[in-house]
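The complex appears here minus one protein chain, its other protein chains still in place.
Per-chain numbering from 1; labels A, B and C assigned in written order.
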Amino acid sequence: MGIYLIGTLFIGCALFLNRKKGLNYLLVTTFVLLQWGLTIHAWLHRDQADWVYFTPDALAVIFLTTLSVISIPAIWHSYHYFASDKEIPRERSIYFAAMIILLAALSAAYLSNHIAITWIFVELTTLSASSLIYHRRNVRTLEGTWKYIFVCSISITLVFIGILLLTVAVQEAGFSDLTYASLTARAGLFNTFWLKLAFLFIFTGFTAKVGLVPMYTAGIDAKDKAPSPAGALFSSVLLTVGFLGIFRVYAIISHTEIFPWAGRILFISGFLSVFVATVYMLRVKNFKRMFAYSSVEHMGLVVLGLAAGGVGYYAAILHIVLHSFAKSAMFFQVGQVYRIYKSKSIYDAGDYFRLNPAGAIVLLFGFFIITAMPPSGMFISEFLIFSALFAGGHIWLLAAVLLLLTLIIWSFGKNIFKILFIKPVGLNEATIQKIPPVESISQYLFLALVIYLGFFPPGLFIHLIDQAIALLPK
Amino acid sequence: MTNILLIFFIISLVHMGLSKRLNTYTAVLAFQGIILFGVAFIELIQINVPNLLFVLLETIGFKTIAIPWFLNYVIRRNKITRESDPFLPDFLSVVIVTTIIIGSFLLSNAIQDTHVKKILFVAALSALFTGLYFIISRKKIITHVMGFLIIENGVFVLSLAVGAEMPLLVNIGILLDIFASVFLLGVFVNKIGDVLQEQDVDQLRNLKD
Amino acid sequence: MPVIILIATFLTASLLILVSGGRWKGYIAMAAVLLNSVMSSAVAIRALAGHTFEEHLYAGPVLGVLTIRADALSAWFILLANFTLLTGIGYGIRYLKPYEGKPAALNGHYICYVLNHVAMLGIFSIQHMLGFLCAWEIMTLTAFLLVIFDHEKMEVVKAGVNFFIQAHLSFTFLTVAVIWVHLHTGSYELAAVSTYFSRAHPALSFLLFLLFFAGFGIKAGFVPFHTWLPYAHPAAPAHISGIMSGVLIKLGIFGILRIILLARGGYLLIGYTILVVSVVSGIYGVIMAIVQHNVKKLLAYHSVENIGIIGIGIGLGCIGLGLKDPVLVFAGFGGALLHTLNHALFKSLLFYAAGTVYQATHTLDIERLGGLVKRLPHTAVLFLVGSLAICGLPPFNGFISEFVIYSGLFHGMAAGGETSMIVLLAALSALALIGGLAMLCFTKAFGIIFLGRERHPLAESPKEVLPQLLPCYGTVALIVAIGLLPQLFLRLAAPAISLFTGGPAAGPPGIQLLSTLQNISICTLCFLLVVLILFLIKRKVASSPAARSSTWGCGYVAPTARLQYTANSFVRPLRKLIRPLLMMNKSEGAIAGIFPGPIHSDTHPYDKLEALLIDRPLRALRRLLGGFHFLQNGSIPAYILYGVGFIAIILLIPIVTDAVTYLFNLFKQV
Partner (left out) sequence: MGILNFILIIGASGVFPGVIIRTKSRLSGRKGPGLFQPLRDVWKLLRKGAVYSQTTSLIFQIAPSIYFASVLMAIAMIPFGSQGGLISFNGDFVFFAYVLALGKFFMIIAALDTGSSFEGMGASREALYSLLAEPAFFILMGSFALLTGHTSFREIFGSLHFGSSISYAIGVLAAFVITLTALIENSRMPIDDPKTHLELTMVHEVMILDNSGFDLGLILQTGHLKFAMYGALIVNFFLTPGSELYYSIGIFIVIQALFAVAIGIIESFMARFRMNHNPQYIFTLTSMSLLIFLGVLLLLGKIV
């Protein structure tokens, strides 16, 4: 772990300092190796504290692996991203430095077993993410960055307040240890008043990362404005870190009598997220933002699953993992679309099927996968979430959610098919750059992976998830 | 002693509420830094030396000197007009700040809890909400940063109030994060200043659906 | 094992299609479909002979072991699907010849076609509900891709999306139903449905049935779930419209029949429900069909009507089950199954013919066509046969199924109690009315399209090619065969029907009905004989050779093609009668001046139910959601406020509720 962090720091600085292309990519590759080293290490030393504050437990391992898998194509596509249009060495080096710091911060946040440490690294993700968003230096990205960093800072402060309130509870109970393990173990002893406050603040704070109502707002701009490989990271692994934070606190709460109350909060937030997603899916004409909103919708579903309990826990984690893969694939593809049309507006895009068949097929199947139509693996997770809701007796909620989802799919589909099939007005075919099908391979792999994990999950995977949700009451 | 300091602290909040000028704000922030140092010193007198040094660093070195200076630099660099033009008239804002303070007083009274120190709690909450109020009510971007800083002060006081003792390492991490975030905020204020003429949040309302 | 082969065939076929050259793709796909059909048909025929096919397939830890079972019911539908898909691709290869320039589109199309076939077979045979859902959705998605083949056109994609979303709606209904069943039985097997039905409270099980019915009904196109049909069919290529109308909507029928098989009791209520819905569908469908000017739209609405007729049969059968009257059951389900087959045959035939017309004239607007019988004699014959069949006129197959349903209805009149009596009478008169309306509709369609003089001159003289005609004539052969020898086909369907009656393959009611059909086939044969004799007589008697002259214009000697009676005016009297049911958007220029110039006037029929049940609610919903557009308003203070507000509200809610309850109690004490 230590090696990892220090190594990352070193590589980051090195990247920041020198501008040579070859050297940059060399450093990045070494980082990837480091990342995988960490992952394997985590696999080998499950549940063994490392450097006091880091314990790779089941959930952490799942997310860490997801991260490591996604990081490779992310960097690869960044390479193509730079190759495709003019690259300024300085920007590139900053970009990569920020990216690997982001990845490292995420990994650390996954692994940390101490709530404050999690906080530190989550804050770090905000900072590194902001410089990724600002990569294209213009007014709009500046605005997006500003919003993201500011809203996230506030939200992270809220989380900190929550942690302080939690410590009140802890100290009243006569302890001072803030590791998740001890918190979970002693949850029953804490004063519920403080716990309530703490949970509320922490939850609200983390919604900014997960992209849930109430603080989903800045995340949309971030995903929109960041380069699409970074956008892929934001809408996949950056969400999971927020989810992780919420999940851990929820696990603590679940051993107290305010559990139902917390569940109700999740229900409210989840449903509102789906609702808001619907509102804007029907409205947005910028396809990158559209995907961002679809993430909001999916996170809403995940939280609903978490709140519904029962099989919903399993479904929630499965769903968020699958969503990470599917959505990052979509964002990689969106990058290609943008390269073709030089615009994110649905009105300018169109007839993609002819211009880039390989990519078009990704877009098409990705759409089917994202909207959880069989044979999408997400169908399984959504199905389980729905049955959890049904079993929980939230039938009206389920009906409402299904209605909203139908609306989402409707407008989502309209836009996607517009991009794929309808000829756009005033598109100058001469200027279009050909995109080699090779660049779509990663998406194919990811989509296939989603199906595989959904329908043929390896036993280890299931086992891990079960272990992760073992913290929660059945 | 603590109480007096905290009363000063709260008064400073009120003063911030009614003052118009940005450099007054920075001054007040510095002043708050000193107060916080005092409070922290009194509260944490019994704790070990490294922690003390750390607190000293944080309050004096960081809250009192570094940030105000940095803010002034930003203001000067971007030639930000001195007025903090709020959405609401100052009189109203004073009233609101006062109500916030009273409200937080009542709120913390509502908590029947022996563990937390009430007065600190009051200060913390009022700082928190005042900061939020600043962010919501002021037009200038720089004032948003200031609001954020007030919140941070509030959080600091809160941590004193709950007497949360974090391991040193953690503390440092937190401090660094806050510093970095403030720094980044400042940097971006500069950048915004480069691209936009007058620093108005209404300039930053293009990203919407 | 066959399942593996099916999938293998699909994979190899798609591979070959991808690599092969433009003109071979179609034949490869055809070969694949043929292979799959042969294999599945073999299974199906064995199943009809009484050897139910069954095999188990491990499909991963989530789905577990899939049971693939093909009983007589599945077999019937499998055979139907195979035949239609074969003719479909046989016709389609020629139809898609002009598109050979676009290999990508062709690849997608043919691969989807094969996959669609496989998925359909899966739907008929998979017994695991999750697996069923997957097959169902794969079928839908492929069908959607097939529909939007001609995707340069905006309206095609629009129609595609319409189909897509409604299909997804049906999928959602089914999903909820499956969740429901699984929750109460803990099993994903289809059999679990019946265990639930046998356990649960009648009201609940009826509710569940309604869920299933909604899900399958959307696919089948029962009113009011029919609105996607009139868009999807015109948008799709002719052969796809053919298989959609022939097979795809029958999947809904299959599902409903399956559920009825699994349902335990409560049949009377189910029967009445289905019957009422079907009667409405039948009449509404044909009425809407009459006012259409677009051939394919017209045919699409006729699918709604025929689904209604099938539904009447099913409802009748259910009532029979409720009344424990084997004759009724046999007639009802027998009629339904037969009509399913018949409709698949003549509707696909009609769509193919319409496709040929479109190829020849590049328009589907009836008003612009005319006199095609001289240009496309074969197509005219095909369309005529189709029309006669769809109107249920002897000696064609449509009559047979309708006759079976009729006899069931009459029997039921004699057998049932008051309620059933009145409902059945309603169904009876509805069926009669439908027959009459259909006749009006198809005299119009055939007469205006093929007869008279050409209303608009054709650019190039079209030609009919044998490979395109062959599958059509194959269909015709089957149509006539059923018309002349119905008893054979009813006997073929008997095993499937006996699943419902629960008796032997053809019990006493079956025997009786078979003998009746025997008579009918005799009658039809004599009828044909009489016609033949008359021709001979005519040959003999008509001494002097026939002279040719122009049509008698009642004294007017310079008739032009535009003087002919138009489709619009042909149906005008009826339209006037049923005005309240319709929604005719008429645009007409005003007459101005003493010598008014030419005035253009045209009418666009619009589906009133669609306006009421879909457009309006959707608009309302969008308005509601539109009210929340202020959320993402781009101002940071607002964003911060959301967070703080959220916390505040969550904190305040309990306080407020406490206060309210306190006050409430306070006032209660007073």
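The definition used in the following text is that contacts are C-beta pairs under 8 Å (C-beta built on N, C-alpha and C of every residue); 3 or more make two chains touch, one makes a residue touch a chain.
If you're wondering where the values come from, they're calculated on a predicted model, not measured in any experiment.
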{"item": "Left-out chain, listing which of the shown chains it touches", "value": "C"}
{"item": "Residue of C:173, C:254 or C:399 touching the missing chain in the full complex", "value": "C:399"}
{"item": "Of C:94, C:182 or C:411, the residue in touch with the unshown chain", "value": "C:411"}
{"item": "Residue among C:425, C:511, C:599 or C:653 touching the omitted chain", "value": "C:425"}
{"item": "Selected from C:465, C:526, C:584 or C:620 as touching the chain missing from the view", "value": "C:526"}
{"item": "Candidate in contact with the missing chain, chosen from C:561, C:599 or C:618", "value": "C:561"}
{"item": "Chain C residues that touch the omitted chain in the full complex", "value": "370-371, 373-374, 380, 384, 388, 391-394, 399, 402-403, 406-407, 409-411, 413-414, 418, 421, 425, 428-429, 431-433, 435-437, 439-440, 442-444, 446-448, 451-453, 512, 515-516, 519-520, 522-523, 526-527, 530-531, 534-535, 538, 541-554, 559, 561, 563-565, 569-574, 576-577"}
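In this text, only the chains that are shown with their structure count from here on.
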{"item": "More contacts between chains, B-C or A-C", "value": "A-C"}
{"item": "Inter-centroid spacing, chain B versus chain A (mean Cα positions, whole Å)", "value": "31"}
{"item": "Where chain A and chain C are represented by their mean Cα positions, the distance between them in whole Å", "value": "43"}
{"item": "Distance from the mean Cα position of chain C to that of chain B, given in whole angstrom", "value": "69"}
{"item": "Two or more partner chains touched - positions in chain B", "value": "135, 144, 204, 206-207, 209"}
{"item": "Shared interface positions of chain A, touching two or more other chains", "value": "146-147, 150, 154, 220, 280, 283"}
{"item": "Chain B - residues contacting chain A, complex", "value": "111, 113, 115-116, 128, 135, 141, 144, 148, 151-152, 155, 158-159, 162-166, 170, 173-174, 177, 180-181, 184-185, 188, 191-192, 195-196, 204, 206-207, 209"}
{"item": "In the complex, chain C residues that touch chain A", "value": "59-63, 104, 130, 133-134, 136-138, 141, 148, 151-152, 154, 157, 160-161, 164-165, 168-169, 171-172, 175-176, 179-180, 182-183, 621-622, 625-626, 628-629, 631-632, 636, 639-640, 642-643, 645-647, 650-651"}
{"item": "Residues of chain C touching chain B in the complex", "value": "629, 632-637, 640-641, 644"}
